[in-house]
Every structure is written in structure tokens, then in C-alpha cells.
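Only one protein chain is missing; all other protein chains are in place.
This part shows subunit A:
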Amino acid sequence: MKYVPVLGFEVHIELATKSKMFCGCPADHFGKSPNTQTCPVCLGLPGALPVPNSRAIEWCIKLGLALNCEVNLFSKFDRKNYFYPDLPKGYQISQYDLPFCKQGFLDLSSGKRIQITRVHMEEDTGKLQHAVINDGEKVTLVDFNRSGVPLVEVVTEPDFSNTQETSEFLKELQQIVRVLKISSADMEKGSMRLEANISVRPENQSGLPEYKVEIKNVNSFRFIKKAVEFEILRQTRILESGASPVQETRGFNESKGETFSQRTKEEADDYRYFPEPDIPPFSFEVDKIKEWQSQLPVLPIQNRLELMEKYGLSASNAYIISSNDTMRTIFIRAAEIGEIAAKTLADFLVNKKYGTRFPDSPSELIKLVKSANSVQSEESVLLPVVSEIIAQNPEAVASFKSGKQQSIGFLIGQVRRRLPDADPSATQKLIMDNLSGKSS
């Protein structure tokens, strides 16, 4: 029997707002000395009340809009009740049945659509540090600098078929967050955190399996890919042996390249969600949402489409070139100069033919491409094509003969569409010779 993975993601993104989600403390907590950025609200002191950060809410909704979500015009916060020492109030302020955004999607370069279930807003927890103090006493310390930092959670449907798709999706999501400038989305610093939900089912069976394995706390794209691949294999083997994998949370051991069990979940957690009474619900005007929509920057997919439609790049080359802003800019400027075919430029860049140093300018790129590619200037190769193009374009020829010098450019272009490596000056010379009757 063949087994296929059922694979979905929950991605947490810490927003780079100035202040925390519900108080005025700075949200930038990375590398700050412990418990220096706290106040009654994020410490959960008696009597403290949360006041929502409207910038964070705007950013959460903008991310939702960039992910093609529908915005809930009526929304609210809820309390998610659970006990953990890094959660000072005994509950996390999150969103339950009315997230800010729902039902979006993101299209992969293959054209496959990954559905986004929801994009909601919540607060981050403190951080536990296990340490040994003084005379070797083992203690757990809590740093509340991170407590209350705005956190957006993006939840996908289990639409992924393989890790190629998950990798592309996650990188795309990271890019979207970065162009929106709402977070550094830095995995090492924990400002983007991934949780994969994996199960495996027989190919001929539809619906979700009865168990689900969560992989948590993996902080790089490379490792999450390895972890998911390992997990698919592990679960498939269990199923093949006739057993069923247990519902659990697993971590990833980077040196062994294996997942390991962290916590078994016998039943679903009961978080006793209820509407957060300290924060009035939200009503958004349609015009406000439209305004935010109109403020969205050019998204990666739009850049990709531009490269594909205007410059004729393949989906995969467009993806790679658009992933890097510098590469994209240099590519477009070099392509606009027109000396070298866009596809040639793209291949050169994608295959890293520039070596270790990335070209500084479009002209440098063109120079590099020229010297790297053995430019086609041999008459024996060029001439047949030149003759053919001249024969096929009598209007351009007439126009040139009537004095319109720029028509020569069109003819050169036509030749180079057939022979991308054709040397422009050699081609021009041949065309001119041909038209002035110098050539036989």
C-alpha cells in the first residue's frame, strides 16, 4: 500500500512593533538583560489590565490581506487558559472563534494553492532558562522581557504533499513578512517559529487520520525539512507494520537528524476559551480594510509574475531571482539595457556563474555574462539567421532604408531571439552589410 503525508503548518511571527501587545514596554527583547523590559501588565501583577496595540492589529490584518484572507469585520480577543510558569496571568490573550483574518491562500510556483485557515493575533510568553547557581543548585529562571510581545499565528490547511512544497511556502511567507516590514522573521532569533502537523494516510483513503504529530521548536528551514521527512518515514513504517503512530508532540535532534517524543497527548487540551472581558470587541469599517489593502507593498508573487510575463523567465528562475532584492534589481536593469537576452542573464544569475562576488552594477553583470558566455560572432552561424530575419521582416527593412535607424535594433532583437548568444555588434555589422548590399 502506498502512503501519503497529511501536512500542515502553524507559523508564529513576532511583530517588530515598538511596544508590546498590551502594554508600553519595548517589544524588541532579543539580547536584553533579563526582566528589564517589564511592567505590571506583562508581569501579570494584580489589577493590571491589557490595552491592545492598534499598530500590531493593523499589521496582523495586513499580513492576512497579503495572504488573500477575508477579514472578520467583527472580531475579539479571547482568553486561552493554561498553567505554565512563563505565562504570568495563567492565560494567554489570543483569538478563538473570530480571528482577525480567515480563509486565505498562497499559490506555489507550481500553481498549487495552499489554503490559509486563519491569521490571528496573540501575545508571546516569557522564557524559561534552566541554570545552575551558586553551589550547583539547579534552578529554572523566568525572563519576562518576551512576555506580551505581539505574535501573529498563521495556520494552514493540511494541503502540503511534500517538503519541497513546505519549504517554498515557508520561504515565501518569510519574504512576505519581510516586504511588509512587520517582522525580521528571523528564525534563529525566534521571531519566526515553525510547528508542523504531520500524519500519514493510505493513498486511497480520504479524510484526516485519527492521530496527529506536532513537531515543535525547530529553528531553521533546513532542519524542519529534515524533521518532516524523517517523520513521514517514521510514521509510514509504523503504519506498514500494522500499528498506528501515537498522537504526540515531538522535537528534533539536529545532530542525530531524528525527531524524538516530547509529550504525548492522550486527549485534546481544554483551554477553556472565553471572550477576554478586559478588551472590548472590534468592529472594522470596510473602508479601513480597503485602505490597508491599498497600502500593501509589491508582494513576492507580483515580482515573480512580472519576471515571468515581462522577461519570459521560467517559474523557478523567477522565484530565485525575486527572492533576493539586489539580484532582482540588477537583473531588471541589465535586461532593460537589452544587450543580453533576459533569459541568458537569468541563467547566469541563477547558476551563480558570477562566482564568489556578486556583480555591483548592471554593466558589470553584462560584462561578466559576455566574458563568460562564448559570444556567438562567427559569420557562418550568424549569417543564415540574419538573412532569414531580413527576408521575414520587409517592413523593418523598408523602414531602415527610409532612414529610421532604430529599426536596426528590432532586427538585432529578432536575431537574438533565435540565437540568444549572438554578439550584438557582430550581428549589427552583418545586418548593415546585408542591407547595404555589401554581402552577397
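Throughout what follows, a residue touches a chain if its C-beta (ideal position, glycine included) is under 8 Å from a C-beta of that chain, and two chains touch if they have at least 3 such contacts; residues count from 1.
Just so it is clear, contacts and distances are computed from a predicted model.
Novice: One chain is missing here; what is its name in UniProt, given the choices "Glutamyl-tRNA(Gln) amidotransferase subunit A", "DsbE family thiol:disulfide interchange protein", "ATP-binding cassette domain-containing protein" or "Acyl dehydratase"?
Specialist: "Glutamyl-tRNA(Gln) amidotransferase subunit A"
Novice: If the hidden chain were put back, which of A:Pro26, A:Gly44 or A:Gly251 would touch it?
Specialist: A:Gly44
Novice: Can you say which of A:Pro202, A:Gly257 or A:Pro280 touches the chain missing from this structure?
Specialist: Per the contact definition at the top, the residue touching the missing chain is A:Pro280.
Novice: Of the residues in subunit A, which ones touch the absent chain?
Specialist: 40, 43-52, 79, 81, 83, 85, 88-91, 142, 268, 270, 272-274, 277-280
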